[in-house]
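Only one protein chain is missing from this complex, and each of the others stays in its spot.
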Amino acid sequence: MPIKSIDPRITRANIEIQNKETSKENKVLEKLDHWQTYEVFAQNKRGEHYSHVGSLHAPNPEMAWILAKEQFGRRNKITGIWITKTSDIFSVTENEEEMFELNSEKIYREAGGYKVMDRINKFKKENKKISEK
Amino acid sequence: MPIKSIDPRITRANIEIQNKETSKENKVLEKLDHWQTYEVFAQNKRGEHYSHVGSLHAPNPEMAWILAKEQFGRRNKITGIWITKTSDIFSVTENEEEMFELNSEKIYREAGGYKVMDRINKFKKENKKISEK
Amino acid sequence: MYGGGNIFEKPENEIQEDPVKLAEFEARILAGEKIEPTDWMPKEYRKQLIRMIEQHAHSEIIGALPEGTWITRAPGFRRKLALMAKVQDEVGHAQLLYSAAETLGKPREEMINDLISGKSKYSNVFNYPAVTWADTAVIAWLIDAGAIINQVANSKGSYGPYCRALERICQEESFHLKYGHDNVVFLATGTPKQRQMVQEALNRWWPPIMHFFGPSDKISVHTETLMRWKVKMASNDDMRQKFLDMYVPKIWDLGLTIPDPKLRKNEETGVWEYTEPDWNEFKRVINGDGPCNAERLAVRKMAEEKGKWVREALLNRNEMYSVPLS
Partner (left out) sequence: MYGGGNIFEKPENEIQEDPVKLAEFEARILAGEKIEPTDWMPKEYRKQLIRMIEQHAHSEIIGALPEGTWITRAPGFRRKLALMAKVQDEVGHAQLLYSAAETLGKPREEMINDLISGKSKYSNVFNYPAVTWADTAVIAWLIDAGAIINQVANSKGSYGPYCRALERICQEESFHLKYGHDNVVFLATGTPKQRQMVQEALNRWWPPIMHFFGPSDKISVHTETLMRWKVKMASNDDMRQKFLDMYVPKIWDLGLTIPDPKLRKNEETGVWEYTEPDWNEFKRVINGDGPCNAERLAVRKMAEEKGKWVREALLNRNEMYSVPLS
């Protein structure tokens, strides 16, 4: 029995209601029917770095670009889109955290690791004493 | 005549000084001798989007990852790196600007396009008058 | 548009996790750090997150149907444009959320299959019809308001990709709320016929709205672990109280009547009292016997089937599935 909806377009489409029992086995989609995924990077303003905004499904980079513009450039103006296949991104997946640990005692390579004013002031004070004598 | 430098290591290396005239034609490197370029995306803090930080030359994604960590994760701690070949990024290069133009009269899809308080206040005032009668 | 509630199941049997890794994982969450897709996570965390984000995505894509129905009949060009923009937003939210769920390893095709077969749920409110234009106004205002309360809470959760998707979604939802409020105010301050329309729509939608945040804490599944893991960010009753606190006064302001004679704020406790929603109806509807369940799934199935030739024409079968990175 086709669906009778309050939306006349749906009634006109003559859609059969699924049998509740058989539909449980129903696989409408196979793997990759929605294509592969792409990662989308957008630039919000000229001069800024491109930033990841999300991923989407597309059949090729050109379609991914168009879909990305609709998905991520529809509301706020953006200035550029980069598209790359998810599978073309290389990353490291295990114990990543530890790989990025920094040696905490590297203050010698931070500006904050250097205090010179004490030495300068001491020097000036001593110089003053000498010239006063 | 080999170079005699104030750096003893350079003197020991016995490097011949280039002939100034012939060196002008000297092509030390051929195209792609420094491999192809990769784009590097880094995450500065868990929860944040990955952001483009720059590009670098590498022979393969694994080496690109290692070089990226040294180049972009040496000073400040980062929490992740994505690497992709520059040539694997799809973008649009001409008249990109115009493609991102938004229709300016789309205020109906912004929260700021709706002002309801005037109508509510008018309604309440009128209701009050009626109940006072 | 998603309100939570009835989405978590009891684990079938206790899964033994590596205690060291589990402790590190919990310490990270306690410290307010986000979990990212490549991190170690308990199987139960992954499972419940997939379930929740998937339900949220389904709710967006199915939620577009009762409203989408009214695009051609929206009163006036401006309201047509606004409703189209809103429906496009909801479908876009579904895409963002499916992507976030996919980072946990479940392909989108499987999620759509589980939606159409009835295995996966979506927000119960979308199993009710939008009978008149006033219904779409009430949905856009009050259902989206409930969704925002839920989504703002969830955006403070522990899973990075879900939080990032929610931030974008919440930004867009603020227009939905204003648009819905504007439509309700227009009708409620209009002619007696318009006032009657919106009052009737409110009468129809009040029970689903009370259902929206899920069963009362007294009868819902134990969620202590999920709260500690910042998967569930607030109890169903707390979110319902927050909603009532924010919106009941606004509804009364318009001179509308909420169809619950017991509804009042207890000024001593600060807690809203109300007639207990009919949780048997809630269960009946979520399990398939609501007025629109069959239609919703059939329409979704038709969309997938009718789009098949387009997708196939563009398909490159040489691709392997890969888990999105974020």
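When the chains are written out, they are named A, B and C in that same order, and each has its own residue count from 1.
In this section, a residue touches a chain if its C-beta (ideal position, glycine included) is under 8 Å from a C-beta of that chain, and two chains touch if they have at least 3 such contacts.
These numbers were taken from a predicted model, which means no experiment stands behind them.
**Student:** By the document's own contact criterion, which visible chains does the hidden chain reach in the full complex?
**Tutor:** A, B
**Student:** Residues on chain A that touch the omitted chain in the whole complex?
**Tutor:** 43, 46-47, 49-50, 79-80, 82, 106, 108-116, 119-120, 122-124, 127
**Student:** Over the whole complex, note the residues of chain B touching the chain we left out.
**Tutor:** Touching the chain left out of view, chain B contributes residues 3, 5-7, 9-10, 13, 15-18, 20, 23-37, 39, 52-57, 59-60, 63, 70-71, 74-75, 85-87, 89, 91-94, 96-97.
One rule holds for everything that comes next: only the chains that are shown with their structure count from here on.
**Student:** Have a look at which chains touch which and call the overall pattern line, ring, star, complete or other.
**Tutor:** complete
**Student:** Report back the single chain whose CA centre is most distant from the CA centre of chain A.
**Tutor:** So the chain farthest away from chain A turns out to be C.
**Student:** What whole-Å value do you get for the distance between chain B and chain C if each is reduced to the mean of its CA atoms?
**Tutor:** Comparing mean C-alpha positions, chain C is 34 Å from chain B.
**Student:** I'd like to verify one number: the distance from the centre of chain A to the centre of chain B, where each centre is the average of its C-alpha atoms, in whole angstrom.
**Tutor:** Centres of chain A and chain B (C-alpha means) sit 12 Å apart.
**Student:** Give the residues of chain A touching no fewer than two other chains, as numbers and ranges.
**Tutor:** Within chain A, residues 39, 52-53, 75, 85, 89, 91-92, 96-97 contact more than one other chain.
**Student:** Name the residues of chain C that each touch 2 or more other chains.
**Tutor:** Within chain C, residues 38, 164, 325-326 contact more than one other chain.
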